[in-house]
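A single protein chain has been removed from this complex, and every other one stays in its place.
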Amino acid sequence: MRLSTLAFLMLSVVAAGCGSPQLTYAPPERDIGNATVDQLAGLDPTVRENVTNEIEAAFGTASNPVAWDRLAVVAVESNPDLVGSREIRVLDFGVIQGTAAETTQGWQGSFRAKIAWPDHLTSRSDNAMEINDTIRGVGLQWIGTSKWAGAKVDDTPVRFWVEHYDPRTHQLTVGTSPQLPQGTTPNVGFSDTFRLVGHVLKQGRHIFLRQCMHCHGVAGDGNGPTARNTFLKMKPWPRDYRQGLFKFTSVKFGSRPTRDDLKRTIREGLPGTYMPSFAMLEHDEDGGLDAVVEYVRWLSMRGQLESLLADSADSDASNATPEALAKTAVEEADVVIVSVGWKPASTPQAAIRPTRGRWASIDAATAWLLANTNKLSDQSFTDDKLPKDVLRLVTLSDESLTTDELPDEIKLILQFKKKDFLTKVSRTELLEHVKLANDKKSPEHLRDFLKSVSARRGRDWFLSKDTPCKDCHGDTGRGDGPQTRALQESKRPGEAGKKYELPGLYDAWHRPLRPRNLQSGVYRGGRRPLDIYRRVSQGITGTPMQSFKTVLITDENIWDVVNYVLSIPTHGASFDEHGHQYHTGRNSHATPSHAHSHEHPADKPADKPAADSKTTKPKPTKSTKDKKTQP
Amino acid sequence: MMRFPIPPPAATLALFLTLVGCGEQAPPVKIGVRVSSDLAENSADGGTGKVAGYGTLTGTITFSGEAPTLAAIIALGMAKRDSTVCAKDEAIQDDSFVIGDGGGLDNVFVYLAKKPRGTKSPESLEPIDFDQKNCRFTNHASIVHVGQDVMVKNSDGVSHNTHTYPKRNNGDNFAVSPNNSTGVAVSFVVAENRPFRIGCDIHGWMQAWQLALDHPYGRVTTDGGKFTIESIPAGQHRVVIWHELAEILETVDVTIEVDGTTSLNKAFDASKFKLP
Partner (left out) sequence: MSRIFWCLFFTFWPIAAIVVCAIAPAMDWGFPGNREAATPLGQRIDDLFYLILGIVTVAFIGTMGALAYVLWKGSKNEDEKGWFSHGSHNLEVIWTIVPSGILLFIALYQIDVWAIYRVRDYENRDADPRPTHLVAEVTARQFEWRIRYPAPGKKFKTYKEVKDWLARPHAGDVYAVNKLFVPLNRETLIYLKSGDVQHAFFVPDLRVKQDAMPGQSIDIWFTVNRAGKFNLTCAELCGWGHYKMRGEVEAVEDLQAQLRRLKSLQDYDGVTPPEGAPGELEGATP
């Protein structure tokens, strides 16, 4: 090829790619996956423009975000459990405040001031270059008596931002927009302060645009370029933040997640999805995870406000004027976004946490006994030093404990001279029998045994009419229940009488959603018992998975179901009517077998037939569903 | 050729690299600050101004034209699931479009768009019932006050789950055990702009609509499309007429006279509705 042709081609290629990419919150032109891509769809063009302008005033454009202090409600709580009072921020933009003095003129409309900011400005190093990277361009709020604090030039309020900061001399160069007339140097009042607002937002945005934007989209709508190009046939879609619904949280169904929930998702990833673990952000970027969490919350609030303004403008034409929208924006921000939505709970324990169920306490007591035999032999270790659960167990002072519910090891401990089980035993006698029973059984084994008794009850719940788990998850937990084959009502706005196109369940983002295949052992929200407890007890926000606490009621029952769910991948999904286990799924033989299960020594298959099945009836007892009662 | 020639491709490469470099320069990000005090203070509506008196709004919403007959959602005995309970003794009718005598349209929400000044706050908020029988929500369209408990009950022998989809409030999704006559309490914290859907994820055909208001001036048309709203503060108000198959049918400005009765009768034809 001739050189000049080559040169021309290269130049045109380069020129085409020249210039920085334009970030925009506008949705992509192509509608993908039948989801609600554009929250402003269906609005008149002027109304749409008004709504967009209001959102831009409150949140800024994609290239230049705005920190709106209405969202950063700071609640000062004094809690007797905590030392001192505590500040709770709905959104932490990153605020640093310090008094300003001695302004001098700078270049081209900027001016310099001496700032009494703390020495450690951000959590990053003292390195001036790094600090400037973090805070350059961040907005400044001038609070004080000086007339420049609320100044206007041509009726536009003057905005200040950081151009440069020298941490050694505490000299701050402040840029202004619009530019001040030539020669004016604002002078600072006596105790005027400059408040730096938004460096956490800037850092979070920076990390988000690098690591998250390509899947989650610039606006956090789940429509990033990677999503559009990779996920057309694949599931699940990246999360759309704009409704404020996040699936794997520790809070009640429908509530906004806590910061820990978001942090956990980002740090651990979601196994079985395209969301990888970003634990490296914790090490690489000092404070990076926290900043990203704030940015995600901010994007979510932006999306919510956009949707609420569109709804308000759509419901009444008088609501669609810029003045009405500005008023509505303030109201929605205060009430819906902050108070009902993202305002943190007033107690430190915001997350749903189980209480100690009865099984947990027997389990804990037994484990303690087996692990602390040497303590028991110490005569100076008096009864009042025993843990409460152990004391209950040892003295059987809890009337509600019947012998049927005790594990065999404990029965062995308590049975001596073939006497009545309910006799109180002395501590030395107990010690003797603990030693006898302690033939290398570890507390883990005991927990497995307890789990299988509990798991059998959980299976009863799983298949019962009270808790229709099998309707979606299927008899064997494979995620193939009858609901996955039924056409469901469409929840899309404006499609009141219609159904979704494909049979099966859909999520709140109007995408097909398959119930979890419990046999795979892959749990997106985490595999800890606590995580499964939360899924069963509170449901999964934004999906048809409902909260079952209203039906299961007690923690014991919920733990039964949790133990069953956790045992499915390894122990199979079903027990036959004699309490024998048979495997289904990939572990499995296809037909039930009456052979005892050999795999786990802690299992005790049906040496005890009817008695067990009677006591393992779920409460509240309803005679209709107990298929195992022997006549 | 020069003695130490610089090959032409190298020149092009150098030019290319320079130009590529120039594309990287992006303007620094500016984080703006929007301060509450910059915004004009909004005056809360429903302020403390005295009100001259109260009046009544009454009327009928009708459907003009040939009333369509909707097929039952599930015919008698034809339920594919839970057939021992659903549609066992009677078919499950379609409640989405109920027309009474004289073409009156039931289950239409008529409510004031905004809380008017002089609203009498309700003395007590009794819980309202929301039952499920024959795999159907008994209360297909209802209006609740914010803070008022909705007792979700279940008179069926199978579990149902109640999944709400409000816009401004947080949604809820919980299971209700069979034959639960006490019910599970649900309430709403914020007023909604328009009615929201309630569904059952287990029995997908079950749908109901509910509206949460921060004032008591809303009614659902019943008994042939009739509604009456009493004790409305006198003055001009914006009234929204809403039906599930049409979303907002119309927003009307009405004037309430002191101790007077304003009537609001509207008729809508099939073009307004997305009939199934």
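A few notes on this one:
Going by the order they are written in, the chains are A and B; count residues from 1 in each one.
What we mean here is this: contacts are C-beta pairs under 8 Å (C-beta built on N, C-alpha and C of every residue); 3 or more make two chains touch, one makes a residue touch a chain.
All values reported here derive from a predicted model rather than from experimental measurement.
For the chain that is not shown, the touched chains among those present are A, taking the whole complex.
Which of A:48, A:511 or A:527 touches the hidden chain is settled by the complete complex: it is A:527. One of A:109, A:189, A:344 or A:479 touches the chain omitted from the figure, and that residue is A:344. Within the whole complex, the absent chain has one touching residue among A:264, A:302 or A:516, and that is A:264.
Among A:277, A:318 or A:554, only A:277 touches the chain left out of the display. Seen across the whole complex, the unshown chain contacts chain A at 88, 211, 214, 226, 250, 258-260, 263-264, 268-269, 271, 274, 276-277, 279-280, 344-345, 348-351, 353-357, 360, 364, 442, 444, 448, 521, 527-530, 533, 559, 567, 569-571, 586-587, 600.
We adopt the following convention: only the chains that are shown with their structure count from here on.
In terms of their C-alpha centroids, the spacing between chain A and chain B amounts to 27 Å. The residues of chain A lying in touch with chain B in their complex are 3, 6-7, 10-11, 14-15, 17-20, 57-58, 60, 63-70, 136-141, 157, 159, 161, 177, 197-199, 201-202, 205-206, 252-256, 307-308, 311-312, 315-318, 326-327, 330-332, 335-336, 339-341, 465-468, 471-472, 482-483, 486-489, 491, 494, 496-499, 505, 508, 539, 541, 544-551, 622, 624.
On chain B, the positions that touch chain A within their shared complex are 8-9, 12, 15-16, 19-20, 22-36, 38-40, 42, 80-81, 96, 113, 157-159, 161, 163, 165, 167-178, 184, 189-190, 193-194, 197, 199, 201-202, 204-205, 207, 238, 240, 244-245, 247-248, 251, 274-276.
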